[in-house]
Structures are given as C-alpha cells and as structure tokens.
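Here it is, the structure, as structure tokens.
Note that one protein chain is taken out, while the other chains of the complex remain in position.
On to chain A.
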C-alpha cells in the first residue's frame, strides 16, 4: 500500500527517493462532495498546492485495513470567505470587512489502495506525497520498465511505462499541438533518445531502430551533433533523469538528390557531412509497383482513374526490363522519369496500345485525367526516380542496413514527392517487417503532419500503410510516433490505437474536440497556454494525464548550435572504408576488418 507519513513504512532498498516524507497540506472538504474519484481539499494556512501536485490521504474503515487514496491536483481555487459581493474585496482590502482567504484544491484520484472505492472522509488530513508515496500515487512503482520522459511540475522525474511503448501491452504515440510552440518533434526525439539511452528496454532499446521523417527545416539533421548551447543546468537535468547528455550516437541522414544534379548529390544546406542521397531507380519503380504512390493524395483515390493507375502499374511490373540503370519497355530504352511518363502517356493516347496498358473498358476522359496528373508529377518526382545513377550505389532507405537512427529529409520536397517518399518508405519497411515475422528489433517511425498522410476523410495508399502499422504494427514491432496539429483530422483508428497520447499547446477550437476527452477540463484549458517544452502525457495505466517538462535537447537542432560532427560522419557511406585510415589502426569508432 501507499505509505502515509503517520505510519512508518519500511523504505524500499536502493531507490534514490525511497524516504517517504510527506507534509500535511490540508484537509478534505466537506462543503463539496467527496467521491472516490474526485474530491476537494481545503489548503491549510501557510501551505499551498499547485496544479499537478501529488497528494495522498487515508480513510480508516471498520474491520479492514485503511484505504489510501492518492491523487493529483487538477484545479486550485482561492476565494474570500465571508464576502458576499464582488465589491466586498475593496472593503476587505481596506481593512473594514473581516474575511478569510481560503484555498481549495480539486484532487483527481489516481490510485486507491487497496482497491476499495470509498470516498475520503471530510476532514481527513491530506499530505503532499513525495518519494515512494509519489511513485506509488503515479503508478511508477508498478512499472517494471520506466522510460524517463521529463520531470513533473514539482521537478521530480516522471516516467512512461515501456510496456505501452514497445508493444508488450500497447504501442504507438500520438502527439498533438500547434506547430512551432507545441515542440512535438522535440518531444518525439527526446522520447526516442530516452528509449535508446535509458537502458530501460534492455537489449530491445539498444537494438531498436528509428526512422524519422524530417519535414520542416533542417532541425533533425543534426541529431548526432553535440549542442554547444548545453549549459550546466541542462546537464544536471539529464543527470536527474539518469540519461547521458550526449547527442544520438548512430545516425544516418538521407536527403533527396539536388534537382538537376546529374551526380545525385544530396540536397542539404546545413549539414555537409554524413548525408547520403536517396532515390529509386526506374527499375525499382516498376518492379516494386511504386506508381500508386505517385497518386497518394486522398483526393486521387476518389477519382475514376485509380483503375488506370493499377493496370499501368501491373503493366510496368510485367514488361519493364532493367537496362543500364534505366529500363527498357516495348523495345524502348527509358532513362528518366520524364521519359517514362512521356512513354506511358504516348501509349495511352494511342488507340492501338491503350487497351493493352489500361484495359478495354476505360474511356478517354478517365485516361486523360490520369495522364494530366501523371504529367504534372514529372516536375516533383523526376529527381527521386532516376535512370541515370548507379544502381549498385546504396540509395535505398532501409533501416535494417542503416544506423540506429535514420533521418529522411523531406523538407525540400514538394508535397507530392513527400507523400511518395513517406508512402514508399513505410511500405517497404513494413513489408520487410512482415517478411521477418518477428517483432524485434523494434522500429520507431516518427512522422509529423500525420493529418496529411492519414486524413480522417478519404483513403490513399499511404493511409492504408499507416493504418496497417497502427493496427498490426504492435505485434510486428513497428511503433508509430505520429505528430499532428489536430488529432481531430487524423484517421480515428490511428488515434485510438495509440496507447500514449501527448498534447502540447493546443488551439482553443481544437481543444474542445472529443479527441482530447482524456484531458480533464482544467488541463484542457491549460493546454491552451502550455509553454514550449511542456507536454501533457496520457498513458493507459495512469488515469490522469501527467504534465511533463522535458529538457533542452543535448543534440543540435540547427546549424548555429551544432558542435563538431562525429568522426564517423566524415566518412561517406559510399565508401565502405575510410581511405585515410591506417590499416590496423582504429578508424572512427568501427573496428573494420582490413581485408
């Protein structure tokens, strides 16, 4: 049971905050209903309670052991007692009307131990919980593996139950909040960092992979660079959370090729080393049936031409033959995406070949609609689907062969190209996982703007993949960390499948939607003014969302604050060995066999 100060509890061995010390802060109110799940506490003079404080009280029962009721402060109010009118405050401040300031705090119960749902008795002493009492109140003591995710308002670490993160009992994280202030991506990366470095997931944590899509700026391209703005306070913060204050160690960054660059150099401006270009060869485009992902807009699916898309995809898959990087189809060699589009459009507009490509029951209007969109995709996709670059050069995003953290930079890509990359990459990864048939190693997928990829209305190939991940990913070890400005616009099944829901600063209109029903009213109001770095985290085994503050990242988030890049990134992925390395000497961190 949860320890209350009036009884001596044997301290649990070895815990850093094992000493149960709790101070009385007030008494349970009798003027408002006290229920087993919610009650009010009058705050004693000279004490205070703030939102998110953890308190504990006890109820003695006849012929039974006492019930300990622990909870979190969800609302605090102060008022003048003895005043009847609003203007009485002037008389009170003037010193003519006697009145008393009384504070009261609403407590939402988090734990009842033993599970006997009786209300606390009005007048019962309420203690501030600390140490193991606090851990018990927040169910941390029942968590076998606790992933630190920051500190509470009281500056003491709060944890995430790893069982709900790695698929043991639940998976997926949904993060909502206004862009820019809600620090969604920062929290997602910090969570990943905590998973990788806290050691709570054991071997799973060390072996886990992460696939991060960078959609805005070059924020996430410096994950392996130390942050030069890290101060002692932040270092102490990391120490408090029992985490090292270093950047991510094993990061590989992929960026799309520079447009118009025949050599396929990655299109990044901030990060200059350790970036590889990703692209798909025309041969892969045809054999892996990637054409539907060109039409990955939800609007596309409603149109008639989807059947054209599928028949063309099938045709390409069947008849395209690899030829020196490009493909050969119908006896023609095609060396670029533009050429391929032109060829397809030619064939479809030609009355003789149309039925071969698109089937017989397709009318001209549908074909034209398809052709129009296909032609418009040339500009967006020609840099990603290549026939002119070396096929054998590593260019595919595969987390299994990549580093622990794979960052895919999308921020330079137009919308259609972003969808294509996300769709194809996720599909490939998920299929790999399906083939492997095992849930390990874990793969964390961080995807921002989920409302774009899996909108509530309509359907698209990407949405299908994301739904698959949300519904089956848990058993396959694919964990989706999705972020969005508005959870109400994301496919409901994806949101409901997320075991962990995180909310940063919310838009007022958005906050009132039922998707945020897990937030108590007071917290919903607070979410409207949450500062950057403050998140509300709801996890299944704690009935109240926790207000979490997480530390400033130990890794750089922009060029200006980045320290020296790690040695390994100075070596390009294209070269499997460092040409400057002395044979037998230690190059970078790896111990390559020199032959």
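We take it that contacts are C-beta pairs under 8 Å (C-beta built on N, C-alpha and C of every residue); 3 or more make two chains touch, one makes a residue touch a chain; residues count from 1.
Just so it is clear, contacts and distances are computed from a predicted model.
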Name per UniProt, for the chain absent here [options: "Cobalamin-binding protein", "ABC transporter permease", "Cytochrome bc1 complex cytochrome b subunit" or "NurA domain-containing protein"]: "NurA domain-containing protein"
Candidate in contact with the missing chain, chosen from A:98, A:202 or A:217: A:98
Positions on chain A where the hidden chain makes contact: 82-85, 87-88, 91-100
